[in-house]
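With one protein chain held back, the other chains of the complex are shown just where they sit.
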Amino acid sequence: MAILTEGRIVPLVALILVWVAVYIAINMGKEGKIKVRRIAGLDAIEEVVGRSVEMGRPVFDIIGMGTFTDSYATQTVAGLSILNYVAGLSARLGADLVAPQASVDVMPVAIELVRDAYNVEGKLDELNVDEQLPYLSGTQFAWASGIIGMAARRKPAGNIMIGPFWAESMMFAETFDRIGAMQVGGTARTYQIPFFAALCDYCLIGEEIFAAGAYVSGEPSQIGTIAAQDWYKLVAIALSIVGALLSTVGVNIIAELLAR
Amino acid sequence: MVTMDPQIWLAAFFTIAATSYAFRDNVVFKFAEYTFIGVAAAHQIVMGVKNIRDYGWTKIMEGQIIYVVVFVLGIMLYARFHREYYWLYRFPIAFLVGNGVGISIRAAIHSDFIVQISETAKTPLITGDALGTINALITFVGAVTAIVHFIFTQEKLHEGAIGYIPKIGRWLMLLAFGASFGNTVMSRFGMYQGRVVFLLRDWLQII
Amino acid sequence: MSIWEKLTGLPREIVMTLVMISIIIPALNPLGLPLMTGQMSQDWYDAVDALPEGSVILFDIGYGSGGYPSLGPGNIAAFHQMFDKDLKIVIMATALEGTLMYPLVMAGVDPEGNYGAVYGEDYVFIGYVAGTQTAMAGVLGDLHDLVTNDYQGNPISSMPILDDVNGADDIDLVAYVTTSGDIAEGWVYQAYSQYSMDVVGGTLSMMTTSIKPYYDSGQLLGIMDGIKGAADLEFLTGHAGDAIVSSDILTFSQTLVLIFIAVGNISWFMSKKEVKS
Partner (left out) sequence: MDYKRDIPLAITFLVGVIAIGDYYTGIEAVTQTFNVIKNWGIVLQGFALGLGAVNLFRVHGRRVSARKEGTDWVFSAVLLIMLAVHIVIGLMTGQYEQGETYNWLYNSIYLPISSTMYSSLAFYMAYGAYKVLRARNFDAALLFITAVLVIIGNTPMFPAIYPGFFHMREWIFGPIVSGAYRGVRIGIGIEAVVLGIKTLIGMETGYLGRR
């Protein structure tokens, strides 16, 4: 009996190389050899915060109801990086940041990051954690109605939603639009991207949220992860193009190779 | 005639209460919502206990004493609520995470990565008829440019004339998202219709 | 205030009431418009139709009450086709509420009355198994090692249908209906990638686009696209039910939505023009 199952050699090699790629990429990230592109969504975020200052109304930053233990943890981490960035902008420009929380696991980290950001700007005394980072609920519709209620009362001028979102995405996007808030939305949950794309002023599609998070955090681990993924995507593109061209002339070598 | 069945009256009340939220947040909705949260969590416990009985307890009864370890691990999960011994919960959660991650990525690299590339690679770009060729080209361009759009560490791919490649990817994705959005409209109305039929047929009995 | 501004300024309550009316009217007076069958549901139907009599299907009820209005009718239609073809169905639930959806679905199918099917011989429900993908892998791996009772606690050792079903090798098709992305992808991972099994999947319409790549690459043989897919299956199997009725509701409510979109956009362009001039 063969040690390796037939037809699964390519996936296994690909899986093992992920390990290698992650190591190399993170080390390269630490040495500063990798640059993540600044995506346009970040400019939109700055605009949202700036607008809130001008209008003298709060800016919301919602990171979703994900936790560190579910499979959307990386999206939550990206959301937290953005929250840290938005908190820094808010502290510097003097915007009233409101970041409601849904997860008991994530909340302490969120508080810490916002505190850090205010501290860096020397505005720690302006931060009121209980008011600005209230805990609402970890249950979907309670969380949604909590946010909608707060939005109606506080009338924010801007809303930034980056993280994992479920059916509540539609409710949020619609509510904040109704009260006239400028919105930036982003999630890597494919099912919800269309709502953000349709209803927000700017939408970060899928993995753009990871790139944005890595860019603003500058953390080698996040940057390296993105680089490792990029290498795989480049391979995917190369194989797709070469394979499609070859199969157009009747040579099916790439697909056969991948089936090993 | 309106029904006299208390179950249907209760269900009708909660249907209307849950709908009312779409119009405005109100106390009746809030009552329904908190009820929902409580009942949902209770259902989880009931199903959890049944699951433990069916797949764990029966094994111990059959003499597989090793399952006592699983029960100990299971109880350790609840250490997370303890101030001092919370770290005990890491042992069972580590087991669950290792299993969950392993079982999904071992196949994801195949299903989501290799099979998808292979599908693009084995589809000829030119087929017998014009429509087939156009479709093949759009699919190919969509797949490749969408991936290019999601490359973040290669600045050159987003500059100058080449910069149009990821842009095309973004445009094609937006077209696809539109299709998804349009389909979702159908999904939601289809779902609400069931509730309306319930109210009209079972509760008010007018259809 | 121009007419367009008035038209876009309708208060929320009025809009909602219009929507409500657009759902109620067709429920009272069905139109019965003809249906056109989509390719994805046709392929689901064909995949089941191609199975020889006595083939074993593993069917996962992966939704709860939230998804029932959209997926329940399709589930019923799918069972009609399977029982009609004398296929053996091993039913399980990866969703917490699946065991409570089961009686609702079976009330619509009535396998004993309609097809003379016998529980335990022609179909069985092994109940809820926790762990989503772990549950799938468990059932496909070694069914008898994992499961000892059906959903009501009766021992499965007394059920002939499972005598020859030990795992993936004895199952000819996996069919699932779900509201969860994890379940929709999970079956592709655990059944297709692990065992090269034939799989068909039914999801909410909003999820269809996301699992479409699996269908394109043959990892899913067919997709039941929410209530539309359900109506298609009802039509193909000849068991008109709730999904076909809901098609009428779609005619009214979606036309209303299209009017909303048109009004919203025209007035928006008009007001932009006015500002410019």
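Things to note:
When the chains are written out, they are named A, B and C in that same order, and each has its own residue count from 1.
Basically, a contact is a pair of C-beta atoms (placed from the backbone, for glycine too) under 8 Å apart; a residue touches a chain by one contact, two chains touch by 3 or more.
These numbers come from a predicted model, not from an experiment.
For the chain that does not appear, the touching partners among the shown chains are A, B, C. Note that of C:54, C:238 or C:264, the residue touching the chain absent from this view is C:264. Interface note: of C:110, C:170 or C:216, the residue touching the hidden chain in the full complex is C:216. Residues of chain A that touch the chain left out of view are 1-5, 8, 11-12, 15, 18-19, 21-22, 26, 68-69, 71, 73-74, 77, 104-105, 108, 138, 141, 167, 170-171, 173-174, 177-178, 188, 190, 194, 197-199, 203, 206-207, 210, 221, 225, 228-229, 232-233, 236. In the full complex, chain C contacts the hidden chain through residues 8, 10, 12, 15-16, 19, 33-36, 38-40, 64-70, 96-97, 99-100, 103, 129-131, 134-135, 137-138, 141-142, 145-146, 151-153, 194, 208-210, 212-213, 216, 228, 247-248, 250-251, 253-258, 260-261, 263-265, 268.
Contact residues of chain B toward the unshown chain are 6-8, 10-12, 14-15, 17-19, 21-23, 27, 30-52, 55-56, 59, 67, 70-71, 73-75, 77-78, 80-81, 86-87, 89-109, 111-113, 116-117, 119-120, 134-136, 138-147, 149-150, 169-186, 188-189, 191-192, 194-195, 198.
Just so we're on the same page, only the chains that are shown with their structure count from here on.
Chains that count as touching both chain A and chain C, per the definition above, are B. Each chain's centre was taken as the mean of its CA atoms, and the one lying most distant from chain C is A. Each chain gets one centre point, the mean of its Cα atoms, and the points for chain A and chain C are 31 Å apart. Among the residues of chain A, those in touch with two or more other chains are 71, 191, 194. Along chain B, residues 100, 104, 110, 118, 180, 184 each make contact with two or more other chains. Those residues of chain C lying in contact with chain B across their complex are 12-13, 16, 20, 23-24, 27-28, 67-70, 72, 96-97, 99, 127-130, 133-134, 137, 146-149, 185-186, 188-190, 192-194, 204-206, 208-210, 213-214, 216-217, 219, 225-228, 242-243, 245-246, 249-250, 253-254, 257.
Across the interface of their complex, chain A is touched by residues 21, 25, 29-30, 33-34, 36-37, 40, 93, 97, 100, 104-106, 109-110, 113-114, 117-118, 120-126, 140, 143-144, 147-155, 158, 170, 173-174, 177-178, 180-181, 184 of chain B. Within the complex formed with chain B, the chain A residues making contact are 8, 10-11, 14-15, 18, 34-37, 39, 69, 71, 137, 139, 141-142, 145, 148-149, 191, 193-195, 197-198, 205-208, 211, 214, 223, 226-227, 230, 232-234, 236-237, 239-248, 250, 252, 254-255, 258-259.
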